[in-house]
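For this view, one protein chain was removed and the others were kept in their places.
Per-chain residue numbering starts at 1, and chain names A and B are given in the order in which the chains are listed.
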Amino acid sequence: MEAVRERMEPRVVEKLPTPPRPDVALDDATLVVRAQEGDVRAFEALARRHQAVLYRVAVRVMGDPAEAEDALQEALVDAWRRIGAFRGDAAFSTWMYRIVTNRCVGMLRKRRPVPVDGVADAGLPPAPDDPARAAQIDAELAALGRAIAGLAADQRVCWVLREMEGLGYEEIAAITGASETAVRGRIHRARTRLAEVMLPWR
Amino acid sequence: MALEELLACGRDATAAWDRAVAGAGPDEHEAGCRHCRAARADALGLDAVVHRMAAQPVEAPPSVIDRVMTAVVSELRPHDVLLLPSPHGPNRLSRPAAAAVLRSVVDGMDGLRARSCRIEQSERDGEDDAAVGSAVDVAVTVTGRFGIDLASVTARVRQMVVAAGEQALGVPVSRVDIDVVDLWD
Partner (left out) sequence: MGLRRAGPGESGAVTLHVGDAAVARIAAVAARGVPGVVSLRADLAQALLGVAGAVFGQDRDGVLSADGVSAQVHGGAADVTVTIVTRLGDNCRDVAIAVQEAVSVALAGQAGLDAQVSVLVADVLLT
């Protein structure tokens, strides 16, 4: 310590030349490995890249932007905590779809049960909480939204992934953990139900 | 086990619906079958509003990422460290931070992107301060642009990683293993 007390001037740190930063975006596989090794910035890049799609799914499954925002946020934090478990045999997007849809299903199950007679509401114009907004939105679109809200959770998820996200049956099966047959069944029942409810609009 | 969803005529309901909304006209059976015609009518009647909903733009609120990253950063615990030599007792460097430095050095090389970067530091007796903060072994996986000369590029990566270890981190690098795991164009 004596030697230190005598040295009064701060030690000079030499500046080293820094390598140029490349602008090419990194692919998911690279970002995932980096995130698994603790690179927080890589995880942020992944989250930014995928958030739009995941939010869109959550909004259409939950039918409510605030709940969808919660589902998205919790799904992303969950993904960070569990990124070590991601094996890379499936695509990262498939894994993320699974995390967010599982969270949505969990949230739906915690809600009050949907009234059995959801059909009666579907044809009515939306309740004008905000009259200007109610006039603005497409009434038929709103009716479809309410009809979707009348679907059971597992049907809703499969239907959204198929009809809104355009995913194939095999991928939806991978996301939901159900068989492809079960997925097709859920989608068909959802489609039939929606067609029935939306009949007044045809 | 769920049964296949079939129309009353025995046709696969899901497939029939998909064909209808894809714009395929009714085949010979469908043209004459009332079950199929009803199913097609359902499909086509719903199709327009479904497409309208699917086409609606939906943007994630910008604050979500901020809140997510706040939570992520607040949960970081840098226990995972490398030892840095010092005459005043060893200091510590977060291993993920060191790995990010080495990756950025590789990324700066034309035609290469670093993927995995593992750094191992052998443990030494704490007796001799100078010995602590001993040399590290580095193992990186990289992806490269198709067409680059892999042999000469990996030799350069090795040089760069050794130089970066010494200059940027302050830790000697005794070994660099490089694995080219994929190519891109």
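Keep in mind that, in the parts below, a contact is a pair of C-beta atoms (placed from the backbone, for glycine too) under 8 Å apart; a residue touches a chain by one contact, two chains touch by 3 or more.
Computed from a predicted structure; not experimentally measured.
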{"item": "Touching residue (missing chain; options B:Ala54, B:Ala97 or B:Val181)", "value": "B:Ala97"}
{"item": "Residue of B:Leu6, B:Val21, B:Val58 or B:Leu84 in touch with the missing chain, whole complex considered", "value": "B:Leu84"}
{"item": "Touch list for chain B against the chain that is not drawn", "value": "66, 69-70, 73-74, 76, 78, 81, 84-94, 97-98, 100-101, 104, 133, 167-171"}
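In this section, only the chains that are shown with their structure count from here on.
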{"item": "Averaged-CA centre spacing for the pair chain B and chain A, given as whole angstrom", "value": "17"}
{"item": "Touching residues (chain side chain A, partner chain B) in the complex", "value": "4, 16, 19-22, 24, 26-27, 29-30, 33-34, 37-41, 43-44, 47-48, 51-52, 54-56, 59-60, 65, 69, 72-73, 76-77, 80-81, 138, 140-141, 144-145, 163-164, 166, 169, 179, 181-182, 184-185, 187-189, 191-192, 194-195, 198-199, 201-202"}
{"item": "Of chain B, residues touching chain A in the complex", "value": "1-5, 13-14, 17, 42-43, 45-46, 49-50, 52-54, 56, 58-61, 64-65, 67-69, 71-73, 75-76, 80, 88, 94-96, 99-100, 103-105, 107-109, 113-118, 141, 143, 167-168, 182, 184"}
